[in-house]
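To keep things clear, I will list the structure first and then write my remarks on it.
A single protein chain has been omitted from the complex, and every remaining protein chain is retained in its original position.
Labels A and B are assigned to the chains in the order they are written; within every chain, residues are numbered from 1.
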Amino acid sequence: MMKHKPAFHYFKRTLLHGVLGVGAIGFVFPFVWMILSSFMTNQEITSSPITLVPRSLFFGNFQLVFHEIPIMRSWLNSLLTAGLVVFFVLFSSSITGFMFAKMRFKGNNTLFTLVLSSLLFPAHVILIPLYLLASRLKLLDSYVGIILPFLISGFGVFLLRQFIYGIPDSLIDAARMDGASNIRIYMQIILPLIRPILSALGILIFVWTYDELLWPLTVINSNEMKTIPVVLGHFTRAHGQYPGASMAAAALVVVPVIIVYLFFQRNFTKGMSMTGTKY
Amino acid sequence: MSRNRIAVIAMVLLFAICIVLPAQKVSLNMWMQDWPGGIAFVGAFNKYFTDKYPNVSIEWTLIGWSDLGQKIIPAVIAKEEPDIIFGYSEWFIGQDVSKLFLKMTPDAFTKAELSKYIYREAWDKVYSIMGKDGEIYGVPWRMGPDFDMVTVNLEMAAKAGVDITKVKSWDDILAVSKKMTQYNADGSIKVSGISLDNYWTLCQGYITMVRQLGGNPFDAAAGTWNFNSPAGLKAIEMLDRFVEQKIWDPNSGSALDAFTKGLCASFFIGPWFSTYALGTYPNMKIDLYQVPAINKNSINLIPSIQMMAFSKRVTGAKRKAVLEYAKELIGPTFMELYAKNDPGIGVILNKEFVENYKAGKYEGMWPNKTAATLVKRSADETAQFIPGIKPIPHDTTFDQWAQIMTPEFQKVFIQNGSYEAFVKAISDGLTRAEKEKRL
Partner (left out) sequence: MDESAVINTKSRSRNTNWFVLIASVFLTGYYVLISAWPFLYNLFISFWKVNLASPGIYERFVGTAYYEQVFTDPVFIRSFLNTLIYLAVFVVVGLVISLVLAGLIQRTHGVVKKVFIAMYFAPVITSQAATALVWKLIYYPKVGILATFLTSAFGAQPQTFLQDPRIALFCIILLDMWKSIGLETVILLAGIEEIPDSLFEASVMDGARPFQQFLRITLPLLRPQIFFLVVIKSIYVFKVFIPVYMMTNYPQGGPMHSTQVLALNLYQQSFQNLRFSYGAVVSLVIFMLMLCFVIMQIRYYRSEAH
């Protein structure tokens, strides 16, 4: 062990914290700016020299947001559709992950590769054919239509298979010896063990589905069914004229997620770290 | 009367009631552009219509402009389009409208009735996009020539001592804009006298300028564009003067942005954006002046035509209601409601309305002076613009023009690129796009 004076340790520690701290503040700053700007008038935001803190709390931006776009309803739509997708994805990923990891059958690898290759298609590729299909099935402008392309996620299947590989075969074989069916094994052995990865996957899928723009834009026509990113698009085009309102809209979208995150933070990062296991 | 007869009459009456009553209620759905002015006047018109035809109800869905433009054709393919579609003709350039929408003539109105309503000169253009084989497939009511007017911040004009009513030539535009430009201490531009940064508009404007200078850039037979002519070069040189003479800072951001933030004193864009600005910043004093035709050669390109089209899948009572709606659209009532609710009209196609206006029939309809000014400007612009309309049968859309020409403009304005390179690049780009459409 090298010998260092306590002061040197202290110095190193401060340096470390300092560097990380500056970076962290830089990372968090856009959110702070977003909240501050949402209370500034349009003039204040774009004036020079820069206004960092609003002179007084201006609520006009929020009023404009609530007036111009159906934000509450869109929120509900986003939450609902993202929630449904998360449920389906967790279910489908774990079942198929279990199948690929622990069951031997012909075509295991082939099917798996096929499913993975679905990741290679950008949304635009599937947009038109899927739109035509959805309209023939009368699924346009409905929750089912919105969640249709997201029900099985190649990413989820991949993660779950990797994770379930790690579960000792002995557990499963023992259960099989006792005559348990696969469904029973899934529910009583696998599910409890994959909780952490499920919560990590769930969070990622939730965030990604919440953020989907292209497909909802295509499939939704009526105002009542719009999701958040679609509704925010209203402000990109008018962005120059309403910088304050676009910040207010962004704040309304981002802040609740951050608050939830702060509460469940430990679970988030713990689950997240499980995504990078061995291959 | 014998009991039999009474019974028969009663049954016939009952039968008639059973058929007629349920068939009376018609519910139409509509896709409408999501913008306050439009919501106001179309809403007013829908109310007028449903008051006049109480068995019809209209429900609309509000959709933003560009989303609406992208949804219509896929919806028609998927047989999901609404009964009434609000839109703009540039979305249908190069498409076969007879396959997309309901035919209007002669069931909604005859060609004779229509010609009472649309100016003859405008008819060519409307027909070339919304017509096929002599029939028309939509109802147009205005055009929005974006490059035809300059919107001016009156406060800045007054401060610079500028009288915009005296602008009669392009040199005047340069002079007037130069006066309104404000500079920083180091000589850089603080406030641009005029902004050209609305490339959607500028592309159309450039082609118009080339034609006004006597050029003929499109060869319809071969489907090629060629701007490599004296006219093509002169037009870009004229536009570049605004940068060369330090009147416009091409890095100052989009025109509407800059205008509403006080970073430019005027910009090339027509009436409908000025009402948009007015709505957002009601404290701004705004006025417009006409862009003079070069060499008094008034040839105009077709701008975007605001219109409604109807689903060709409607049958029975719905079809009847839709045709009635279309017929009501061509009367002056619609334009009156439009002008009352959103005065920044643009070029008006409804002859009757304009003639009524000139005859003073609408005296006092706009107590707000700015609104009254805007309507007057629209009427003046109509008189100037319509006679010069000479359409070009291109199949490429305005979006494609903007995508192809904007970067080349930017190379000239920002990077001091050569005019020869500019005309060559846009000739190649537009020709290739045109060829693809004709594959």
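Quick note on the criterion: a residue touches a chain if its C-beta (ideal position, glycine included) is under 8 Å from a C-beta of that chain, and two chains touch if they have at least 3 such contacts.
What you see is a predicted model; the values in this text were computed from it and never measured.
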Contact with the hidden chain (one of A:V19, A:V144 or A:A174): A:V19
Full-complex contact with the absent chain, from A:L64, A:I164 or A:I228: A:I228
Sole contact to the chain not displayed, among A:P129, A:P168 or A:P192: A:P129
Touch list for subunit A against the chain that is not drawn: 1, 16-17, 19-21, 23-25, 27-28, 30-31, 33-34, 37, 45-50, 52, 92, 95-96, 99, 103, 105, 107, 111, 114-115, 117-130, 133, 149, 151-152, 155, 176-177, 179, 181-183, 203, 207, 210-211, 213-214, 228-229, 232-233, 235-237, 239, 243, 246-247, 249-250, 253-254, 257-258, 261-262, 265-266, 268-269, 272-279
Those residues of subunit B which, in the complete complex, touch the missing chain: 66, 70, 73, 76-77, 95-96, 98-100, 199-200, 251, 253-254, 397, 399-400, 402-404, 406-407, 410-411, 414, 429, 432, 436, 439
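Throughout what follows, only the chains that are shown with their structure count from here on.
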Distance between chain centroids, defined by C-alpha means - subunit A, subunit B (Å): 41
Sites on subunit B touched by subunit A in the complex: 31, 34, 61-67, 71, 74-75, 77-80, 253-254, 256-257, 260-261, 280
Contact set on subunit A toward subunit B in their complex: 46, 128, 131-132, 135-136, 140, 217-218, 221-223, 233-234, 237, 240-242
